[in-house]
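With one protein chain withheld, the remaining protein chains of the complex are depicted in position.
For reference, chains read A, B, C and D in written order, and residue numbers begin at 1 within each chain.
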Amino acid sequence: MLYFTVRRILLLIPVIIGLTIIMFAIARLLPGDPVALAAGPNATQAEIEALAQQFGLDQPVWSQYLRYVGGLLHGDFGTSLLTRRPVAADIAAYLPATLELVFAAMFLAVAIGIPLGLLTAVWRNRWPDYVSQVFAIGAISMPRFFLGLLLQLCFAMWLMWLPLGGQLPIIMIPPPRVTGFLLVDSLLAGDTQVFRSALAHLAMPAVAMSLSPLATIMRMMRASTIEVMQQDYVTTARALGLPKRKILFKCVARNAVSATLTVIGLYFGWLLGGTVLVETVFDWPGLGLYATKAIVSQDMMPVIGVALVIGLLFVFANLVIDLLYGVINPKVRYS
Amino acid sequence: MTDLAHEPAPAPVSAGGDRLRRALFRFRQSRLSVIGAVIVGIVLFFTIFGTLLAPYPDQVAGAVDTAARFQPPSAAHPFGTNELGQDVLSLVMAGTTVSVLAGFGVVLIGTVIGTLVGAVAGFAGGWTDEALMRLTDLTLTIPSLILAMAIAAALGPGFVNMVIAISLSWWPGYARLVRGEVLAAREETYVTAARAIGASPRRILFRHILPNVVSPIIVKMSLDMGFAILTVAGLGFIGIGVRPPTPEWGTLLSLSRSYMPDYWWTAMAPGMAMFLAVFGFNLLGDGLRDLLDPKARR
Amino acid sequence: MPEPILVIDNVSKVYPGRRGMFGRSAEVQALKGVSISVDRGESFGLVGESGSGKTTLTRSILHLEQPTSGRILFEGRDLATLSGAELRRLRARVQIVFQDPYASLNPRMTVQDIVTEPMVVHQDVLGLNGRQRTERAAELLSLVGLGPQHLRRFPHEFSGGQRQRICIARALASGPELLLLDEPTSALDVSVQAQVLNLLCDLQDRLGLTYFFISHDLAVVRYLCSRVALIYRGELVEEGETAQIFDAPETEYAQMLIGAMPEVAVPSAGRPSTPMT
Amino acid sequence: MLTAPSLQMSRRSLLAMAGAGLATAALPAQLFAQSGNNILIIASGQDIPNFDPHTATGYSASFFLRNVYDPLVRVSGNPPEPVPGLAESWTVSEDGKGYTFKLNPAAVFHSGNPVTADDVVFSFQRALALAEGNSWMIRDIVTPEGVTAVDPQTVQFDLAVPFAPFLQVLPWIFVVEKAAVEANEGGDDGKTWLMTNTAGSGPFNVARFQVGTLYHLARAENAWQPGGGNLDGVIWQIVRETATQRLMLQRGEAHVAVDLTSEDMDALQDAPSVVRIIEPEYRTFSIKMNTEKGPCADVNLRKAIAWATNYQAILDAAGYADLMVGPLPIGILGFNPDLEVPRTDLDKAREYLAKSAQPEGGFTLKMVHVSGLEQQRRWALIMLDSLKQLNIGLDIQPLNWPDMVALCQSPETFPDLFPVYQTANYGDPDNIAFAAYHSSRNGSWQNPVYSNPEVDALVEAGRSEIDTDKRIAIYGAFQEKVVADAPDIFGVLERRKLGMRDAVQGYSFTPVASNAIEAWPLSLG
Partner (left out) sequence: METPLLAIRDLHLTMSSFDGHAHVLNGIELTVRRGEIWGLVGESGCGKSLTGLSISRLLPSPPARYLRGEIRFEGRDMLKLPISAVEALRGKRIGMIFQDPTTNLNPAYRIGEQLVDVALAAASHDPTILDCPPRVGRRERKRAARRLAAAMLDRVGIPNPEARLDNYPHEFSGGMRQRVLIAMALIGRPDLLIADEPTTALDVSVQAQILKLLKGTVADHDIGVILITHNLGVVAQTCTHVAVMYAGNIVESGPVAEVIERPAHPYTRALMAAIPTKETRRGALQGLGGTVPNLIAPPPGCRFAPRCPLAIPACTRALPPAVDVGAGHAAACIRVEEERAAAHA
């Protein structure tokens, strides 16, 4: 187990190298002159060149690359051309908001998707099952950004129940930063007002983000539940008179969840990378919005940084899922 | 020997036609798949004829009518007009072509690259497999939307660039699928049988393995169509999609965002069109999966 | 005394441990110094329970796997020393019928494609053109009790027994000397098994084939084979004439195995008395 | 930086407000009203990534600097006039090259130290040395040696050349505390330090900020500026969607929205408690043509295009705007309202087309625009529609701004049509005339290719002439020449569109940088 964990963590190194190479290659594809933009509209050629020199952009790509990787070793993700701010600091500032959103969405998806999947499997081929199947395909088909807009239109613009966007009303002083997660920090600070307000702000983006994974998890859970219910050991359990409830929650649920777990791991990565659209709609101050702005202004360092961080988180999440899988499924652990 | 040709058979089976008949029956049984097929049929119809049938074809090509800006839905403009007085219905109808073709292009390119990579990796094994799959995993690790956005931003806006950008983040799924299927097929007894006969690797790959991998690929393609359309729209929504005046759903939706809630109709039509098209493809894909790939049936 | 067509000479096979998700599994010794000699024209039976190494041995004879040590000689020539072309020619002369007739036919190929495939692959040896191949396929089908009307059909349209016949036809297509029969009847019902066994007997008589018959079913081996070898955990434990082994097994394992055979005869000693009340 | 007690204070009161009847959605403005704490909330789409007064650019940075730092002279009124800033008075020499400023003795930095002439000299020299940000406005006019401290309260400028709009550019050169910057010099003239720290004397200072989200300025404890409203602080909140800005304004979640579109203004028409400010401003929006290469090098084609353009559509699409009459903004010094400029007239357009090299049309021009800039996209579509009448096709390519800038470097790469906004940073015709039509600016986005020696001569004469009547005459001739050359399709002057809650008092509009709001005079009632 330890060997496995260490090996997987060591495997991150080639992932980092590969990621940076790919992103650097894309950065080189960029036409135009980001330095000119960064230097400002009234800069002279000499100023632009000086700036390029300052950022090392006048040097050959490989030397830029080595410089970048060298910086990574010290936790330096480079500097944004546009804002001149260190990318690492920006990521540290934006990441918690994104993670908070992703975790909230994931929580909704798992907390609703798994029981619903289990229930629809039990109610298979009856009307609640059909309704939820249609709902699931509909949810998967719904563009997140359109859903976000509809939610905004309905709950923020017409009904005015929820705030339009952002993470917190600006007059609220955020609680002291401990974890970076507003919900957690406000609770730690005992500030229920901030907590409630943060929750209200989180509601719509989290729902918009969670719908598709919720539906997928539900479908996956339904499918694996049905599959498990057809397993021989379930027939045995029935034949030996175990109570229905016990069969469902003990035999079936556990095995079905372990099959669903892989999907959850994949979805975590998908959510991390997919916050872009929802963050755009809800003005959520997270990595996606940050990356979008950087991409649009061809500011490559933040883009590389964000891709790297999300990639690593994705790999890490899958590592956790694999370990969890081993816990739930003892066979994997031993064989 | 007794009558050997007539020993127990599972069921009276006539020929391949019967299988098709059963498949169609099963497909018809699933009402959702039929609805999906109908929606996809309508979507494909508009893909081909959308621009021709649009009530205001000039406006599809970019004509403006600023005197008629932001008109609410009416008989003349069932979905109202937009900020330049263009008929939203016409733009959305014509947008079908762009979105569906882009989605199809993405899926097709992704499939070709992915199948190639996956088949080679799965069949060659060893070092080649390792190298190709590490590349695949790596590409999967990069958030696909951000990768597509970065490439699209690098290539500049435009239909072809957008399709290329998304395809480059799309293939790893296929590579994994095909490799997995090839690996599984490689272990099939009939492949061992072919090896025992002395068939060449080429023959085994093309005659025995790939034909048996086609079904899952087709199923994945049909299920992916919806997601590809969504991704195309997502890119358009961010603002790095097609070039004007090409009407594209995501771009239309993105533009109309600024006019909410007063001119909500500019957002409804493209949004609903997007949803319905994706919904149709997903329903159909689900049905196809049940038909072609019973192993993966959910 | 006929020359042996197949000699397995002190063959061992070790599978290295595989790196799994949670560590490395131990290495597996699948075969330990197995030596067998099969004479031309005979039916040689190899009996073993699951995990005994039967399958590994079969795959090694087909050269689908290389033994860790030892030699396998076909007509006196070591498989390991053969060139690619020679090996291909050899494949025409050693053929196999697998256990599961449902899995061993490519579902996307017609019976004609399946049966003619060995002829296409060994075109250089057999030299048949397209029409000849079709004719030969029809001949083979009738040889195994099917007819030319089945050529255009797909495997899924046949029952298990019929499929196994197709497999046998395919195995015969390249004109082999030696047929490896890897539990060819264990997936079939008794009545169908009987037909296939009869067919095999019939074919051997007609074509002078050599059978290397692998099975865990002692009754079938006893019925079909003239000589038998028992394999247990990768080791050969007993070998000899069928009748001799079945009547007077020497090793403990053989005695246990043969003793455990469920014969269709009411055991005289343990015949149940009237039910208790 | 804000001192501890006042931060404590505002924090406590904010929490108290937050406690007041929060259901789910907080409506801050109401809460503010209850608390008695006057914090003005401005919703804007632009971030303030850099606080350095000598390197930062953008209107958001201008907002920040105008409130946190002081220039020698501020600008106020409509038309804009220089008013005292750090300098309480000034004199100008006869030849227009010598300026003497008397500093206000009350002026102190946030640190409590008085503002001295040394600080002013240091600031100008630093701006010139860094050559970033707004320094281009005084480049080649002020030299490092030309700024001197006569005594602690007096600064003397000796300009390299006479420069009529000198007082107009001074509001954009801010004064930093020399001692503070030198203490944090850090090997890069304090650039790194000043990026997130301040050393100003303005009426406000930074209380807290969250990059990309909000910037909270609190009234400086030792604010020395005379007058002033009742504000305790200002929050600059980043709200990217204009529709969201508008909704926040309607709901009272923001007091001022600075990026509203015409559609937003229409929607706000009957909104209660909202005041709409729609005022003409010196910001031109025109489409430049490639006068050097390609079909548009032919003046007849340029004129044909200019006459074919659907100006009404442009005006419709722009909403609250006025059609430009020639190259200069309406109402600026020297502007000629009677200038004859192209208006939609297809006959005339065809006439000019007939004189061009391809009288039948049948070719395609290329137009670029900034992707994501909605107004520019609309223009491109209107041009597509207009050019169709002349049987000319239009290939539209949205580009990122850096790519657009890159295209401007040579006539070879410059597209046929190039839409561009130009803001008058200072209220003088020289600003537009020099930047957009002088050939020395070729290669820059403001004037990529257009070059006419006669125009150059007029521009140069205009900026060094001090006599106003003479300047009016010079700029009159300049306008005639430019219109004859037709390098641009003159588009619209978009009016400045601000939305404000009626609670905001003390606001008066100035057509220069009006979205970089000076908060000092404002009050919340």
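FYI, a contact is a pair of C-beta atoms (placed from the backbone, for glycine too) under 8 Å apart; a residue touches a chain by one contact, two chains touch by 3 or more.
Predicted model, so just to flag it, every value in this text is computed and none were measured.
Among C:Leu218, C:Ile231 or C:Ile245, only C:Leu218 touches the chain that is left out of the view. Touching the chain that is not shown, out of A:Ala237, A:Ile264 or A:Ala317: A:Ala237 (per the contact rule at the top). Interface residues of chain C facing the missing partner chain: 49-50, 159, 189-195, 197-198, 201-202, 205, 216, 218-220, 222-224, 246, 256-257, 259-267, 271-272, 275-277.
If you put the missing chain back, the residues of chain A touching it would be 231-233, 235-244, 246, 250-251, 254-255, 258, 328-331, 334-335.
Following the convention adopted for this analysis, only the chains that are shown with their structure count from here on.
Relative to the centroid of all protein Cα atoms, the closest per-chain Cα centroid is that of A.
The distance from the centre of chain C to the centre of chain D, with each centre set as the mean of the Cα atoms, comes to 88 Å. Separating the CA-averaged centres of chain A and chain B is a span of 24 Å. The mean-CA centres of chain A and chain C are about 54 angstrom from one another, to the nearest whole unit. For chain D, the set of residues that touch two or more other chains comprises 241, 371-372, 399-400, 403. For chain A, residues that reach two or more other chains under the stated contact definition are 31, 157, 280, 296, 298. On the side of chain A, the complex with chain B involves touching residues 14-15, 18-19, 22-23, 26-27, 29-31, 133-134, 137-138, 140-146, 149-150, 152-153, 157-158, 219-220, 222-223, 226, 269, 272-274, 276-277, 280-281, 288, 291-292, 295-296, 298, 303, 306-307, 310-311, 314-315. By the touch rule above, chain C contacts chain B in their complex via residues 62, 64, 87-88, 91-92, 95-96, 98, 100, 103-109, 117-118, 121-122, 144-147, 150, 153-154, 156-162, 165, 167, 170, 174, 189, 191-192, 195, 198-199, 202. In the complex of the two chains, the chain B residues touching chain A come out as 32, 134-135, 137-139, 141-147, 149-151, 153-156, 226, 230, 233-234, 237-240, 250, 253, 257, 260-261, 264, 267, 271, 274-275, 278-279, 281-283, 286, 297-298.
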